[in-house]
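Note that one protein chain of the assembly has been removed; the remaining protein chains are unaltered in position.
Moving on, here comes chain A:
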Amino acid sequence: MNNLTSEERIKLIDEMIAQTRNNTQKGAGNVMIICGYCVAIIALLNILLVYTLEQPQYAAWIWLLSIPMTIVSLIINKKKDRRALVKTQVDKIMSKTWIAFLLSNIALLTVIFSSFFVFDTWLFAVLITPVILIMLGSGQYITGVIMGFRPFYYGSGLFWIGAILCIILYPIIHQTGQFVILAICMIAGFAVPGHALNRKAEKDV
């Protein structure tokens, strides 16, 4: 059993290292699917509330629903991590990338709301949706590079195009139109690649 030549030993090492690649965990796309649909639903509910509430400025409070969504996502991720048979550096980098996105979102909202007190204008609020889309695009692109999974690249492209459309179409579509773009991007650029990742994981198992 131990009578391997040096070449065979190097080959064995290479084979074992190769075994650790392409180990997409079952249900790896679940968080993406949940976040994709949830944010899309919240965005559409926001539009609905703008047109139905007597005081439409309160419609934005619907975004508080993203807090339980984030908590649920973190719990699902933690459970998935605990059950994982193998944890790679790739998993770690990906997890950190999306934590960075979450923290960047908090920083962005703080900057925008602070700007109201400094400049006495809500004008910068029009940047919230496009900047979030740009950050989502970056997150998806990094995920795509790490996993070598093409649907994430398409998703990132969609987010970046969506961000540009949010601003150049603003005179026509206004804030509500930005939410429509956000909803479309979240489903096509987040939930759909999540489904594709789950299908890949089923094949890998």
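The rule we apply is simple: a residue touches a chain if its C-beta (ideal position, glycine included) is under 8 Å from a C-beta of that chain, and two chains touch if they have at least 3 such contacts; residues count from 1.
Everything that follows uses one rule, which is that contacts and distances are computed from a predicted model.
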item	value
Name of the absent chain as recorded in UniProt (options "4Fe-4S ferredoxin-type domain-containing protein", "DNA-binding transcriptional regulator, MarR family", "Fatty acid desaturase family protein" or "Sarcosine oxidase, delta subunit family")	"DNA-binding transcriptional regulator, MarR family"
Touch residues of chain A, complete complex, unshown partner	1-2, 4, 6-7, 9-10, 12-13, 15-17, 19-20, 82-89, 91-92
